[in-house]
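Here's a structure for you.
One protein chain omitted, others in place.
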Amino acid sequence: MIVNNKEPLLEVNDLKTHFFTENGIVKAVDGVGFKVYQGEVLGLVGESGCGKSVTAFSIIRLLDYPGKTVEGEILFKGENLLRKTDAEMRKIRGKDIAMIFQEPMTALNPVLTVGFQISEALLMHFKISKDEAIKKTIELLEKVGIPMPEQRINEYPHQLSGGMRQRVMIAMAMSCDPILLIADEPTTALDVTIQAQILDLMRTLLREFNGSLIMITHDLGVIAEIADRVAIMYASKIVEYANKRTIFYNPLHPYTFGLLTSIPRLDMEMKRLNVIPGIVPNPLHFPEGCKFNPRCRFMTDRCKEEEPQLIKVEEGHLVRCWNIDKVAPEVKKDLLVGE
Amino acid sequence: MIDSLLKVNNLIKYFPIKKGVFRRTVGWVKAVDDVSFEVYEGETLGLVGESGCGKTTTALTILRLEEPTKGQIIFNGRDIVKMKKADMRKERKNMQIIFQDPYSSLDPRMKIKDIIAEGILTHNLLNVRESYKRVGELLEKVGIQAESMDSFPHEFSGGQRQRIGIARALALEPKIIMCDEAVSALDVSIRSQIINLLKDLQKEFNLTYLFIAHDLSVIKYISDRVVVMYLGKIVENANKKELFTNTMHPYTQALISAVPVPNPDYKKERIILKGDVPSPANPPKGCRFHPRCSKVMKICSKIEPKLIEIKEEHFCACHLYNER
Partner (left out) sequence: MNRILRKLFSNATSLIGIILLIIFVTIAIFAPVIAPPLSEDYYQIPRMSWDINPQPPGSPMSGDIRDIYDYMGTEIKYDRAICGTAEGGYDIFYGLIWGTRTAFKIGIITVTVSMLIGIVIGSISAYFGKWVDEILMRITDIFLSFPFLVAAMVLTTVLGRGLDKVMIALIVFGWMGYARLIRGSILSTKEETYIMAAKALGVNDGKIILKHLLPNTIFLVMVQGSMNIGSMVITAAALSFLGVGAPVGYADWGQMVSFARNWIIGSPGHAGQYWYTVLYPGIFIVLFVLAWNLIGDTLRDILDPRLRGEL
């Protein structure tokens, strides 16, 4: 599958997804945009409620009532996915764009065997016989590192461990050779040694297929290992967007900076953890102006009144903040990483 | 040689596996299998391991919230395993616990002032009016406005509920507090608030922590000494610096290498373990880690290695270090 490498494989522009609940309109995703090129890994970072999962579901168009994508465009291989019919999306889902979910136990059907669930996708998208599907399924399970795959295809999800189930999910997702994989916190529920195995597997598979990956997580360590470009989300918007090195060595948004200095890490002796005061805002009651302002130590009056746009600091580095010039010197002082 | 505040000797906790119509015991889940360590006053002992290693069960058993199957727990000079229920209840004043889940650890029908005061009133330490006054002081200490003490748990965020849980644990002025994954369920930007709070309180009240976590980064930041567990056994026990600079046990090495570091240039030894964590109902023979160990030797599948002091204050249970 060769795609013109100059054009992005996926381009999201001004995506707005709102939930029309009985308590009010929740603007879960409010003007999100990014590009993913072929062979590239985009890390989508944020905490609970920031809108990263909703963004993923909007792209693959699996939003449930009362959610609705109200604005924006999602260009996949040049075509706007938001304009496609349900039937057209079904052809794309699983085949061109695949998704891996966080909780493998709930994402797999407990009453169907593992083999059935994988071959189901194959039979849906390809004109092959049942035997061929089973053969391919066994190959896939072997590829994702599941021992004795011939036995495993007849087992049920609850008979497998968490790590195994996640491998099955990856096998399902990769079964039709998708060119774009969206992984929503795929390793958060796993033990750290299993997480290392799964990340290793994903890296190997991506290299092999030259596919692209959108990795959604809150773990900056995982991002450092696997991402090429990073988009940091906070309260329904992207607040910083840059390549990996810039995010870790020269972040300019107070939230990114705050996160990096507040997490304990193995590579540094930390005298004291930085603290981002306050709590993650409730999507029903976002603050006025810049949504991060109640927690921001660089906050000025303008931040309370006017929400900043994404400003291009340099090529490929966008920041949504009025006070970048104030943040920069603090970064140089506090962030000990990098030379 | 300073006497330890808490000394655990050969602690064993097995859970029976019952099957069949008559609920016969067909096997045992060996959740905690001959665990020994000490905790000294004023320090933070980190207890780290992955799911199924027995760290949470160890903490619950030390508090006798689960009854130990065998072993000694010497707290403040007395073996609390042998204590009668009534004496144990009194002793609970001195050993408290902060739970992982801020949502289910607070009674949803109680006002938070009652939740925090419950311990004080149960042990008749103060009368009702004085108790509520103390609740107000404790809330301020953990960073919550005292005026909100008449509110219910659902009116607070996860981080705030965890603070309430900390206040509840502090109310009895305990000597030791078990922190059972106290920050794992919180958002990343909130974790540092709680970690810093715990450290500040420790300094102020000379608290001793047994800090249980699966996140090595947090363990490294907060602990003085670290105990690493695998499938119910201790595999390594050392002070923090020793553990991370002179790591001995292959599992500890794998664990450290598996932790993602937020640093794109960080170079580390890649150790990817094979296979899954086996079930504690059916642990491997010999050294429990041997099926996944890259340095496995013949002896490892036959004989279980003992936890030995290899260097000063650095214990390890591995045949690689036994002088044999």
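Here are a few things to note about the model shown:
Chains here go by letter, A and B, matching the order in which they are written, and residues are numbered from 1 within each.
Assume a residue touches a chain if its C-beta (ideal position, glycine included) is under 8 Å from a C-beta of that chain, and two chains touch if they have at least 3 such contacts.
All figures in this text were calculated on a predicted structure; none of them were measured in a lab.
Touch, as defined at the top, links the missing chain to these shown chains in the whole complex: B.
Contact with the omitted chain, checked across B:92, B:175 or B:191, is made by B:92.
Within the whole complex, the absent chain has one touching residue among B:84, B:109 or B:267, and that is B:109. Looking at B:123, B:199, B:240 or B:268, the residue that reaches the missing chain in the full complex is B:123. Interface with the hidden chain, as seen from chain B, comprises residues 60, 63, 65, 89-90, 92-93, 96-97, 99, 101, 103-110, 118-119, 122-123, 154, 165, 168, 172.
Convention: only the chains that are shown with their structure count from here on.
Computed from the mean C-alpha positions, the centre of chain A lies at a distance of 32 Å from the centre of chain B. Listing the residues of chain A that touch chain B in their complex gives 47-48, 161, 163-164, 191-197, 199-200, 218-225, 244-245, 248, 255, 258-260, 262-267, 270, 272-277, 279-280, 295, 337-338.
Chain B makes touch with chain A in their complex at residues 50-51, 157, 159-160, 187-193, 195-196, 214-218, 220-222, 244, 254-266, 272-273, 276-277.
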